[in-house]
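All protein chains but one are shown at their positions in the complex.
Up next, chain A:
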Amino acid sequence: MTQVAVDTGQVWDWLSKVPDPEIPVISLTDLGIIRAVAWEGDTLVVTVTPTYSGCPATSIINLDIETALRDHGIDKLELRRQLSPPWTSDWITPEGRDKLRAYGIAPPIDGTAADGRLAGRVARLAGTSNLVIACPRCGSNATEKVSQFGSTPCKASWRCTDCLEPFDYFKCI
């Protein structure tokens, strides 16, 4: 049976309903890890980039994409890993950021990724950093970092000194 090529816009729409396995409030397209959808002959090729090198969700994500697209009748499917350009939290969509905040995770602040230079670190140590992360629960800017890492590779642990609640901050990378 010859498969009628589905419009790639339709495929993007299907993928926008596949939740991230670790943070199910956002979808794979919100996360910015789907880099391309294209037909190559009668095969649908979905290009995916990993978030962190060691993120254990990567294989689950591939399985979820495959399951979702097969459920929509795609028979010939190829998932392609693309490392370059490397994923950045800047690619999280505005809708994705809103969903993260509503879920209790402070979204990343673009342009504040560690760059290996010590100047930024020294500024933070000296208290002159202008990195302000608002508490996703009460909105207060009176927050402080607890640890550079959190419950998944993509998050850091913060706390609010106004409402006293701990919260996750989506690491900027």
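Going forward, a residue touches a chain if its C-beta (ideal position, glycine included) is under 8 Å from a C-beta of that chain, and two chains touch if they have at least 3 such contacts; residues count from 1.
Everything that follows uses one rule, which is that contacts and distances are computed from a predicted model.
Student: Mind telling me which option in "Serine/threonine protein kinase", "Phenylacetate-CoA oxygenase subunit PaaI", "ATP-dependent helicase" or "ATP-binding cassette domain-containing protein" is what UniProt lists for the chain we can't see?
Tutor: "Phenylacetate-CoA oxygenase subunit PaaI"
Student: List the residues of chain A that touch the chain left out of this view.
Tutor: On the side of chain A, residues 50, 52-56, 83-88, 113-116, 118, 120-122, 125, 146-151, 153, 157, 171, 173 touch the unshown chain.
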